[in-house]
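One protein chain is absent from this view; the other protein chains keep their places.
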Amino acid sequence: MEFFPASFSIFYQFGNAFAFLVISCAGLAVIFGMMGIINLAHGEFIMCGAYVTASTARAGLPLPLAILCGTLTAALVGMVLERTIIRHLYHRPLDSIIATWGISLIATQAVLILLGPTMSGTGTPLGSMEVGERSYSIYRLALFASAVGLLGGLYLLFYRTRFGVIARATIQRPEMARALGVDTRRVYGLTFGLGAGLAGLAGGLYAPTMTMVPTMGATFIVESFVTVVVGGADIFVGAAPAAAILAVIKAALTAWYGQLFGQIGLLVAVIVVIRVMPGGLSAFIKRWQR
Amino acid sequence: MNPIELPDASKAPARRGLKLWLSRLEGPQTMGRGPVFWAVVVLAVLAAVSYPAFANDYVVGNAAYFFVWTFMAMGLGVVWGYCGALSFGQTAFFGLAGYAYGVITINIGSAFGATWLALLLAVALGGVFALLIGYFMFYGRIKGVFVGIVTLSVTLVLETFMAQTAGPQWRIGDARLNGFNGMSGMPPLTVPWPGGDIMLYSGTALYYVLLGMVVLCYLGLRVLLNAPFGNVLVAIRENPERAEMLGYDIRLYQMLAFGLGGALAGLSGALYTAWGQYITPSSMGLTAAALPIVWVAVGGRRDITATLLGCLLVIAGFQSLTIYGSQYALVVMGALLVFTVLVTPDGLVFTAINRMGRLFKRVRR
Partner (left out) sequence: MTRILEVAKLNKSFGGVTVARDIDFVLEAGAMHCLIGPNGAGKSSFFRLLLGEHAPDSGTIGFAGDDITALRSFQRIRKGISVKFQVPGIFKALSVRQNLEIAFQYHLHGASLGETVRRVLEFTNLTGEIHTPAGVLSHGQQQWLEIGMAVGVEPKLLLLDEPTAGMSPDETRKTGEMLHELNARGITILAVEHDMAFVQQIARSVTVLHMGAIFAEGDIDEITAHPGVQEIYLGAADD
């Protein structure tokens, strides 16, 4: 094999894994980093986004718009759930996690009851391209670009907009923000909605590549958990490099030993990381920076 | 107010051995004390013992199935309720031990009580695996939600692993793992008996064996939780820093409690496999992992009695709903979980027992 096709293949594998990790963990990481809540219904928000995207796309909407529909629907559902359930549990973070698991059970099974065990999806768009002897899905490359774009967008949102500044202030010093006249409840509501929307976006982006089943959210769960745990509380400092490192591990193991070992490798990595640096990468990097 | 009651240990002869352990059936870490409580317990056990006389074999087998799960619930009660480490992945130990029971019994058969040896080994495996995970978590100073995430990830990865073992190369001795379809064909628990072994298929005999195990496990946990070990677990839950600064190696205690929880989940898993001669990867999946949380949360995690009763009640309710389809039952479980967390965070059964206890006291006065 020539040098270029070989290195392209490696890049493709890595990019694929990186995109999956970043896109699937973003929503979880925002809610966890900002509110300290692990949203166990994360997978179901992804499922929600995927279902809406697939059905609107099949109804004739262009894919990007369909993905937007999926994202917004998930965000809306997230905000409603925050209002009705999560809001009452902020002072009991562990209980709020349990509650999201209850929501997850309800959502999965309700979709199963209402829409049946599978739904037809949409095909993967954009076709494929040849590099060397192998062909690669262009959509997968687009997903990699989306992941990079997503990180950039979130960075801008949290560091360059008014909402971002207020949100970060609220998270760091809730009493102080309240004293300065910030409606912290609204900030939490919006943050939860944002996290749910990002999950919906993940579902929308991956909808063309997956089978639509009510339990499809579970496919994302392990990867997104692992990335958030390795990354630690700060999504920018921690989650992005965590995704990069884990993507290398996963891509390498998947290429050599198959999907399963990719996943086992992630799990071993996470256990080693928390043993070596409690608080995750972000705590480690922050300590090293000082 | 009552006259002050001083600890009179200095006057009482020091309790030793069996007597000391029996005295720990009652204590600060468990609800229920005094003759009335124990009379109710004895009546409940007697009712359970005489139950098969009034019910048909199918219903009795079903009740035995309820018992199978209680060990995992009580184990989670210890880990979560008493030690304060919220494990989302007890099903990992359940599934591991369930598969282990299958693999061992398929390979060594059921003669000479070998199934009991398999049960023991499977439980030990569940416990050792939990100790290992516990070592990495607690010695890695993992706390709070991260314990939940790591344990949940472990069980989901195990599910994925087992689901892809469909090929013929995935066999351990004579036992094929069979991937997604699950493993079957293992013998049930078998009691060696002169003139023909007694196979404990789902039915009255198995019911009695399991009832005995539930009672023993419940009483044993009461003793353990009221012993110094249980006191330290509660201390760690309430204030880990203080507990360490009283001279306790809290990581060791957490790891041991987690190992115990894993062994109990393993007991449920091995018994489940023996009960139905069947186990699948989905027993370690996301939905399966949620159910122990529902039982323990709804029952009440801070007390082993509430956990046990809650578990039995919720499973019975779940089963009666399954007539309409398991997806409906699961929706109800999810709703029950959300409701419990919002309205009675201490658990429905726990709150109910407490209210009744208070009412009872008021009536007596």
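Just so it is clear, A and B label the chains in written order, and each chain counts residues from 1 on its own.
Note that in this section a contact is a pair of C-beta atoms (placed from the backbone, for glycine too) under 8 Å apart; a residue touches a chain by one contact, two chains touch by 3 or more.
Every value quoted in this text rests on a predicted model; they were computed, and no experiment measured them.
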Request  = Kindly state which of the options B:D57, B:D174 or B:E238 is in contact with the chain not pictured.
outcome  = B:E238
Task = Write down which of B:A122, B:I250 or B:A263 is the residue touching the left-out chain.
result = B:I250
Touch list for subunit B against the chain that is not drawn = 4-10, 12, 14-16, 20, 28, 228, 231-232, 234-235, 238-239, 241-250
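Note that in this section only the chains that are shown with their structure count from here on.
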Key: For the subunit A and subunit B complex, residues of the former touching the latter   = 32, 36-38, 43, 85, 88-89, 92-99, 101-110, 112-113, 215, 218, 221-222, 225-226, 228-229, 259-260, 263-264, 267, 270-271, 274-276, 278
Ask   = Which part of subunit B faces subunit A closely enough to touch in the complex?
value = 86, 88, 136-137, 139-142, 144-146, 148-150, 152-154, 156-157, 160-161, 164, 285-287, 290, 293-294, 297, 325, 327-328, 330-331, 333-338, 341-342, 345
